[in-house]
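A single protein chain has been omitted from the complex, and every remaining protein chain is retained in its original position.
Going in written order, the chains are labelled A, B, C and D, and every chain counts its residues from 1.
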Amino acid sequence: MEAARISEADRMKAEDLVLCVNNIEVIYDHVILVLKGVSLNVSRGGIVALLGANGAGKTTTLKAISNLLRAERGEVTKGSIEFDGERVDRLSPNKLVRRGCIQVLEGRHCFGHLTIEENLLTGAFTRRDGNAAIRRDLEAIYDYFPRLKQRRTSMAGYTSGGEQQMCAIGRAMMSRPKMILLDEPSMGLAPQIVEEIFEIVRRLNETEGVSFLLAEQNTNMALKYATYGYILETGRVVMDGPASMLRENEDVKEFYLGVSEGDRKSFREVKSYKRRKRWLA
Amino acid sequence: MSPSAQKGAGAGEVLLAVENVSLRFGGVKALTEVSFDIRKGEIRAIIGPNGAGKTSMLNCINGFYHPSEGRITFKGETRRKMRPHEAARGGIARTFQNVALFKSMSTLDNIMAGRSLKMNTGFFWQLFRHGPAMREEVAHRKVVEDIIDFLQIPHIRRTPVGRLPYGLQKRVELGRALAMEPDLLLLDEPMAGMNLEEKEDMSRFIIEVNQQFGTTIALIEHDMGVVMDLSDRVVVLEYGRKIADGTPDQVKGDPRVIDAYLGVAH
Amino acid sequence: MLYKVLIEPFVFMGEAPDLLVQTLWEGLVSGVLYALIALGFVLIFKASGVFNFAQGIMVVFAALTLIGLYEKGIPAFLALLLTAGVMLVLAMAVERLVLRPLVNQPDIILFMATFGLTYLLIGLGELIFGGSPKEMITGALYLPQGTTEVTVLGGPVRLQHLDIAAAVIASAMIAVLAVFFSKTRIGRALRAVADSHKAALSVGISLNQIWVIVWFAAGLVALVAGIMWGARSGVSFSLQIIALKALPVLILGGFTSIPGAIVGGLIVGMGEKIGEFYWGPLVGGGIDTWLAYVIALLFLLYRPQGLFGERIIERI
Amino acid sequence: QDSIYIPLFTYRTGPFAGSGMHIADGMHDYLEMLNQRDGGIGGVKLVIEECETGYDTKKGVECYEAVKGKNPVIVNPWSTGITLPLIPRAAVDKIPILSMAYGLSASARGDIFPWVFNPPSTYWDGMSMIIKYIGQKEGGLDKLKGKKIGFLHLDASFGKEPIPLLEELSKELGFEVKLYPVAAQDMQNQSSQWLSVRRDRPDYMIMWGWGSMNGGAIKEAVRSGYPMDKFLSVWWPGEDDAKSGGAGAKGFKMLNWHGVGTSYPALQDIVKNVVDKGLSKASKDKVGELLYNRGVYNSLLIAEAIANAQKLTGKKVVTGEDVRRGLETIKLDQARLKALGLEGFTDPIALSCSDHNGHRPAFMQEWDGTKWVKISDPIEPMGDRVRAQLDAAAKDYAEKNAGWPKRTEPCDKAS
Partner (left out) sequence: MLYREAGQFKTTYASDMAVFRLREDRIGLAVIIAAAYAAAFLGSDFLLQAVLIPFLVFSLAAIGLNILTGYAGQLSLGTGAFMGVGAYACYKLMTAFPEVNVIVWVLVSGFFSAAVGALFGLPSLRIKGFYLAVATLAAQFFLQWCFIRVPWLVNYNVSGALDAPLRTLFGIPVVGATATPQTRYLVVLTLVIALTWLASNLVRGRIGRMWIAVRDMDLAAELMGIRLLQTKLLAFAVSSYYCGVAGALMVFLWYGGAEYDVFNINQSFFILFMVIIGGLGSLVGSFFGAALIFIMPIALGVVLPVVLSPFGLSVGAETIEHLRFMIVGALIILFLIVEPHGLARLWQIGKQKLLVWPFPY
């Protein structure tokens, strides 16, 4: 309750919104209602985390924003989405990318038959600022992910899961977006790379003002780097607030951070009769 | 302090031994002279940075890749080359890093498909779906329902798995592997993309499988918490080479592992 | 029997080398012409993963449009331009009405949609142009006609000027396209789209634009193929059956490879002619209906992705 | 009911449309002319309805089922593939089938196939006429010894039908036969066949083709320099096919049994009453072309059969059963042809209960670069040989279809 009130106040202050999702409803296949009125805002230069269990609708929310839903026979039936102050719900994904909003798809989705380097270069498809700039950014990506540099001439389809994940993230960065929708960036990555990725997020955010909306299961990390967070359950936002506040919330602590009563429990000691979540607020 | 440490010590005979296995793809050396063993009844973790060759190792074990050099001994039988379905018959089941479910089938059918090996009534009984075919179908359905109950997914029994969220898909995949009643279960990042609660659930399933059915488990995972808590022994790969092997505590303290993989000590 | 199969044909080849040369030449020409049709398939497949069954009818449609316009009194080269324009309109219509709504659907669905397109174009074409066969306006387009007879190895070999022209034009066209699609930014985008619609969308590649480009390119290729085939065998709706002949070519060369189309075309063209000519009589002839497929099948058993096709990624 | 319903199975679409549309126009226009000029036949209006088959068996059978309920007096399948499934049904449904010079050759035997008619000649007749013609040119059939004759044919039952006869003749007369089958999908691409022709250098080429195969063959013959005057065909090529060979096609020969051009009064009537009134789909310059007149001939038979039926029964509105009788009593002599405005259009023909074909002679005509020119007198087929083939085929059919109903229909005498 309290969280909700504070977020209201917050919203009043943060006028400069880069993304504003207003009460959207999503239906797949004409019958499966997945999002039941989700609203969220990302302020310019913000890092917003979207948390929630499996199937809560995080991916769906992101796809609704980037307009990739239609390719999966999903549909936004209600509500509106504004990016940079303009309605974008009817825009084609490529126009959206041109306007600076790009999504990193969950589950990698590299172009298997292209080499890693070609994959990265397709990310720059919408750019018009010349080869030199693109090359420069390519080198920057290789700096971030040295592993990619080693495998630059391999076909992406033959690289390991983690390498593909890096490739997908790097590819999105190549388009020099204003805003990145990151879907589960840490999935399948080794711990130090996860840390690295969040560092990159922070750096891009701070130096180039890129905004982020990240759907992430690694709540620990997400709340550490994000400024604001939303928690989604079965297609509804059940809680939102500044990251710092969410970190302190008892439920979040127990169910997402795994630290109740101060201590981290061992995975061996988890009991099956534990209390289920209760987002009564 | 950690229960795994106590248990790992007294493990039994060797179920699977990998000796000097190398695997090359053109110029890429995915594995270089890796040797380790998996003992009956233990949970063996394989960790390492991205692209270290963990998945490739599993692929070698169940015959999807054929090592360029080296030997793999499973249940006392040594082989250079094996076809995947032979491995399955021999009692090796696995889950995949990129979920490899049969997307259009329901959860139930996916897990039933996992029992294909155990079902053997002939074609003609199948045609009529009567007598032995039906009895067999019902018997296996019971087993499958038990698995579904065990994994706590009865509500998605009839949902086509392609529509399930990622986490549940992983769970179904585990169910499918369990349906094969394997002696050796290979799990490739079973908890990727899950939140804490789900990881806890998954951990519990893994432990229960291990303890109740005595299934030996090889586990790849990037979440150190899970690895350290669940596994009896850990082998660490980097650039296709083994750089450490031992109990979680030993590995955790190994400077090479910290350097190559963990970054800051967890 | 064995002698007849294994030795006699070769003896005959040695005895009448001029016929062998002629056979090879005919094979080469058919091969190039097959390649022209296959090329249209390749372009579209490469860029969208769509196996465009309508390519055959597009060939007929383009040729008929050209002739139809010419018969209306429009000068041949202007008619050629206008026909190109019609193919552009067709490309845009296909993109808008067929492909766009079917984005990210399984290959077989798109394949099926091109079947629908085939029906549509057949109906439309016959409605506009009628069913009667037409003659290609070879003269008006300044395509060379006539025959040169050269003596090779002691026998006459007849070379049709038209065939020579076809070979030259087709090769030039293939070379240009190969360069365009491998060396440009668009080329990379094309391959990306073929790999995954979804991922291509997510990085901001405009599928719509890409599709219009390749369908237009395929339409132009169809136009050239229509002119060349039309000049050889007249233009009628039965010409679309020829597209079936392009399938083994395509498969042999690999669905995604422009050079593959030409190499596949040559192998199929020559293999089929030589097979029919030297071995056909043993079984009563007419084997070139299936020989090409069997040749392609044998190659595939050796290389499942065709000669130049992209590797099929098998990973788990 | 005060009209007679005549369905015409046509194919103005599909791979064979190039030939089919002219035939369809001819068939339609002649009947329409009767309607316009005479108010039908015997004062009864003809309802002419086309059903499009696209030369596809499936659609043809569908057409048959669709028209069956409307009391058709006759069916013209215009495709051997469609004819075959209809043959057993004809007797049951009491609808006569007219398959003019195509279809099942054995159906010439009226005693076995009372409901099927295939005048005026069978393919065996055609083949024997061509061989006779070649013999004439060479100066006697015995001169054929040692010659080589190539047979370029559509690789289908239609194209293969004359082969047994050809082979029999080759044994007897001592010429060599070379077979060049052309598959339907290679109709437009016959370079392999013509390469073989170049290798074998046959003295004569005989063609049994259909649709675009004819044009394709003529083109290829020109391309490969085959002497055109030694290239002969059965009766199916048309002007378009010959034209596609360009100037080089001059000298190409084919069998035919009816006139071309519009010089006949009946054809004039068609122009006047149908084409000029805009009731035809044919453009004026196509009227009188070979395949157009083929269609006219087909309708001539229909009209004559209906007229006969009216005479036989005394009824105005006749049924399929009556028209079957009318067909069996067809007797078109020159006098009758003259009365119909078609004097000299074709050789006289008479059908009977036992002979549903007529085995009429045909003449050879040559392409002079712009039109067909008749270059021979009617050539009589080799009757005994054809009969032998026919009897064998009929016996074969009867044996294989044991239980084939015996003819019960009584026989009418031509009046």
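The definition used in the following text is that a contact is a pair of C-beta atoms (placed from the backbone, for glycine too) under 8 Å apart; a residue touches a chain by one contact, two chains touch by 3 or more.
Predicted model only: the values in this text are computed from it and were never measured.
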item: Visible chains that the absent chain touches, using the contact criterion stated earlier; value: A, B, C, D
item: Residue touching the undisplayed chain, where the options are D:37, D:68, D:199 or D:371; value: D:68
item: Contact partner of the left-out chain, one of B:102, B:150, B:213 or B:239; value: B:102
item: Contacting the left-out chain in the complete assembly, out of B:48, B:114 or B:225; value: B:114
item: Contact set of chain A toward the excluded chain (per top definition); value: 27, 29-33
item: Interface with the undisplayed chain - residues on chain C; value: 51, 97-98, 101-102, 105-109, 111-113, 115-124, 126-127, 131, 244, 247-248, 251, 255, 283-284, 286-287, 289-290, 293-294, 296-297, 300-301, 304-306, 312, 314-316
item: Interface with the undisplayed chain - residues on chain D; value: 10, 12-13, 21, 49-52, 54, 56-58, 61-62, 65-66, 68-69, 80-81, 84-85, 87-89, 91-92, 104-106, 155-157, 160-161, 164, 183-185, 281, 389, 392-393, 396-397, 400-405
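Keep in mind that, in the parts below, only the chains that are shown with their structure count from here on.
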item: Closest chain to global C-alpha mean, per-chain Cα centroids; value: C
item: A-C against A-B, pair bridged by the larger set of C-beta contacts; value: A-B
item: Chain whose mean Cα position lies farthest from chain B; value: D
item: Chain centre separation (chain A, chain C; CA means) in Å; value: 45
item: Chain A and chain D: spacing of chain centres that average the CA atoms, whole Å; value: 75
item: Inter-centroid spacing, chain B versus chain A (mean Cα positions, whole Å); value: 29
item: Residues within chain B bordering two or more other chains; value: 98
item: Residue numbers of chain D (touch at least two other chains); value: none
item: Touching pairs - complete list by chain label; value: A-B, A-C, B-C, C-D
item: Residues on chain D engaged by chain C in the complex (per definition of touch); value: 12-18, 20-21, 155, 179-189, 191-193, 195-196, 198-199, 211-212, 215-216, 219, 223-225, 240, 243-244
item: Complex contacts: residues of chain C adjacent to chain D; value: 16, 19, 22-23, 26, 29-30, 122, 126, 130-133, 135, 147, 158, 160, 229, 232-234, 236-239, 241-242, 244-245, 272-273, 276-277, 280-281, 284-286, 288-289
item: Of all residues in chain C, those that touch chain B in their complex; value: 316
